[in-house]
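Take a look at subunit A:
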Amino acid sequence: MTPVLEARGLEIAYGNARAVDGVDLEVRQGEIVALVGESGCGKSSLARALVGLVRPTRGEIRHLGTPLDYRRLKEYRRHVQLILQDPGGALNPRQTVHAAVAEGPRLHGLKGDRVTSALARAGLRPPEDYLRRYPHELSGGQQQRVVIAGALALEPSVIVADEPVASLDASVRGEILKLILGLRDELGMSALVVSHDLGLAWNIADRVAVMYLGRIVETGTVEEVLIRPRHPYTRAMLAAASGTATPLQGEPPDPARIPPGCRFHPRCASRTDECGSIDPPVRAGVACHLASLHLTPLEEIS
Partner candidate 1 sequence: MRSLLWGVGVLAAFAVLALTAPLYIGDADLNVVKVTGPQLSPPVAGYPLGTDQAGRSVLLLVIWGARESLAIGLIATALTVVLGSAVGLLAGHYQGALGKALMHVTDWFIALPSLPLAISLSAVLGQGAASITIAIAVTSWTATARLVRAQTLAVEARPFIERARVLGAGNAQVMLRHVLPNVLPLILVSSTLTVASAILSEATLTFLGLGDPTSVTWGSMLQAAFSGGAVTAGAWWYLLPPGVAILIVVLGFTLTGRAVEHLLDPRRAAHA
Partner candidate 2 sequence: QDTTLRVKMSGSGVDTLNPFLAFFNGALDIFGTIYPSLNSLDENGKPGPYLATEWTQGPDQLTWTFKLREGLKWSDGRPITAEDAAWTLELIRTDSVAGTANGSLVSNFERVTAPDPTTLVIKTKKPQANVMYVSIPISGIPIVPKHVWEPHVKELKDYKNDAFPVVGYGPWTLTDHRPEQYARFDANKGFVLGAPGFDHLVQQSFKESDAAVAALRSGQLDYINGVNPTQFTALKADSSLLAVQEVGNGWTGIELNPGARTRSGKPIGTGHPALREQVVRDAIALAIDKPTLVTKVINGLGQLGHGYLPPAWPQWSWKPAPEEEHVFDPAKANQLLDAAGYTKGADGVRVDPKSGKPLAFRLGTHSDDSADAAISTYLVGWLEAIGVKLTIQPLSMSALNSDLAKGDWDILMDGWTTGPDPTYLLGIQTCATLPKDDGTGGNTEAYYCDKDYDALFERQLTTADPAERATIVAEMQRTLYKANVDQILYYANTLDVARTDTVKGIVTGTPNADGLHPAQTAFWSYLKAAPPTATKAGAPGGSGGGTAVWLGLGALVIVAVGGTLVLRRRKTAGDRE
């Protein structure tokens, strides 16, 4: 089956900083993929490239097998929608909820009232109560629902969500995640959810891709990656999240100065001499030439 959304050898450079440095990623029909990684590793850049906001310097993006044509972006975006981290900022403060949700259909010349149904589907019920409100009259969770409704109104086949709950309250977060999960279950929509939060992946994702310094260093099903992490970076992240192991040493990496060899080796606790010279490709879902050594599950994780 051809993936709904697919990135092949994607590279995005800002000047001499390669924020995304050769990424292969696919999202299949009806699947939720979580893209995790620490701050600045290129997650947002990748997400933005996937909806055509950034033009990759190399590589290509395919939607249902057809490469993205930048002259026909508008059409492409009917099928691939983006949800941003900060719902407050993503809504024009001078647009009502109705205008915000109706914008997509209007721009695409879609007929019929898609607004109320989209709002209802996004969990804003009854929709009529919200139509005339302005963003500042809504809570963060409601704002995010409006943003989601705006994307839903176009009935896209994939949603790319960049940190959809990072700016929301802990209690609200679950509700939004439920919504995304529900959309997949009800509409068969696919989603790529970008986050630095492994718990989120555990909550809703089918598959996880772990990104480090512009590369996907490990991918696989949630259970595989989060319970039996193989890449030392994934292991370090999981350890940090549970607060059990010694966290990684060193500063966050800089995409303008990617170390030679394995890009993780300067911070890797289990590096060997050859790590400095071999740049390992992703093989069997992990990009570490010593991956087989770490195959045992972390004992701390129960």
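What we mean here is this: a residue touches a chain if its C-beta (ideal position, glycine included) is under 8 Å from a C-beta of that chain, and two chains touch if they have at least 3 such contacts; residues count from 1.
Behind the choice of candidates: all candidates are chains of the complex that A comes from, given by their letters.
Small disclaimer: the values here were computed from a predicted structure and weren't measured.
This complex places subunit A in touch with one candidate out of 1 or 2, and it is 1. The part of subunit A that touches candidate 1 in the complex is made up of residues 48, 51-53, 74, 77-78, 81-82, 84-86, 89-94, 103-104, 107-108, 136, 147, 150-151, 154.
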